[in-house]
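First the structure, which I've put down as structure tokens, then a few questions once you've had a look.
The complex appears here without one of its protein chains, the remainder shown in place.
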Amino acid sequence: MQPRIYVYGIIDSAKGPEFQRTDRRIYSIAYQDVAAVVSDCALLEDFTGAVEERALFHEGVVETLMDDFTVLPMRLLSVFGGREQVVSMLCKNHVAFKANFTRLAQKVEFGLKVLWPSEKIRERIGTNGKLSANFSNVSPAKAFMLEKLEEYKHEKAFLDEAETLTLKVDAFFSGLAAEKKLRKLQTERLLLNASYLVKKDVRMTDAFDKLKTALPELEYQFSGPWPPYNFIVLPHPQNED
Amino acid sequence: MNQTIESDAPEDFMAEIEKLQDSLPRKINASPENVEKDLAKLVLTLLELIRQLLEKQGMRRMDSGSLSDVEIERLGETFMKLESKMKEMKTVFGLQDQELNLNLGPLGNLM
Partner (left out) sequence: MDDDFIKRRDVTLLEILDRVLDKGVVISGDIVISVADVDLVYLGLRVLLSSVETMEKLRIGTIEPGNSPLKE
């Protein structure tokens, strides 16, 4: 039975690397001027190990490739039925991959997550206590509306604060970034979950240090450089059948 | 790994990201009883979305002062009825508030 093929990433060269890492042989499968960097795997046995180990291994291979190529990192556990399927995938996506290579050449990704003291912010915004006192001489329908209005105003103020603060944080990086993805207020406390695509030589840590000094009341998780996981653009999958 | 990684509060960040994972779609268990409940969930989610949008629209107009007292009164009565009807429907189908949401993938959650 032919081995399944595990794909780590796509590189902008037909001549890919070949090396051994632990007990796996990493090699490439080319199509025209691109290649998939892969290793063989038997299906089930290979995945009963901890996903943590596999994720670290996967990332390790991708980062090795970054030194010599522009890499489009593959999502974890992208396993194909055989060599033919890999070539078919490269062929179907060739144009899209080439476009990504052009956009992402010499660029890396940095991540910034920001926590803010949402409960304190809500406390500070508060509600207009005066209105509640007037509820006694008002119809139930009007009282309902007044209460909803208070909630609405509070929520609006909260979102405005989030937006203002997000813009302040982003200002430290947006001038440096070729592209960015800002995920705002994904949870109450997670003010911002941002990914920035920057040229390899950009001094992101300097910018981060400036941010920390300017806005010390927020909590940060800063990481990078990463392969450009968040900046892969592929057309919507067409129906296969 | 050759990254710079700095975190002010690793456990807090992990906790928040875990919350995001909670809203990922799980595998659908398509037994007959579940199909009915899933359909009810979908319909009620959409109704709830419309109800919330209508309320928000009402609040925007009230905030900007473009509603007369009579209109406030009438909207209040309508919204009160809608809210209580929705609570009723949730009880009938045994659905919690958190269940009435849709994950739109890269767009986040519906509500």
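A and B are the chain letters, set down in written order, and residue numbers restart from 1 in every chain.
FYI, a residue touches a chain if its C-beta (ideal position, glycine included) is under 8 Å from a C-beta of that chain, and two chains touch if they have at least 3 such contacts.
Remember, it's a predicted structure, so these values are computed and weren't measured experimentally.
Screening B:Q3, B:T45, B:T78 or B:N101 for touch with the missing chain picks out B:Q3. In the complete complex, the residue from A:S78, A:S118, A:S139 or A:T187 that touches the missing chain is A:S78. Taking the complete complex into account, residues 1, 3, 5, 7, 10, 13-14, 17-18, 21-22, 24, 26-27, 29 of chain B touch the chain not shown. With the whole complex as reference, residues 4, 9-10, 43-44, 47-52, 55-56, 58-59, 72-81, 85, 88-89, 92-93, 111, 221, 223, 226-227, 229-230, 232, 234, 237, 240 of chain A touch the missing chain.
By our rule, only the chains that are shown with their structure count from here on.
Computed from the mean C-alpha positions, the centre of chain A lies at a distance of 24 Å from the centre of chain B. Those residues of chain B that touch chain A in the complex are listed here as 1-10, 12-13, 16-17, 19-20, 55-56, 58-60, 62-63, 69, 72-77, 79-80, 108. Taken together, the chain A residues at the contact with chain B in this complex read 56, 59-60, 63, 113, 115, 139-145, 148-149, 152-153, 156, 183, 186-187, 189-190, 205, 208, 219-226.
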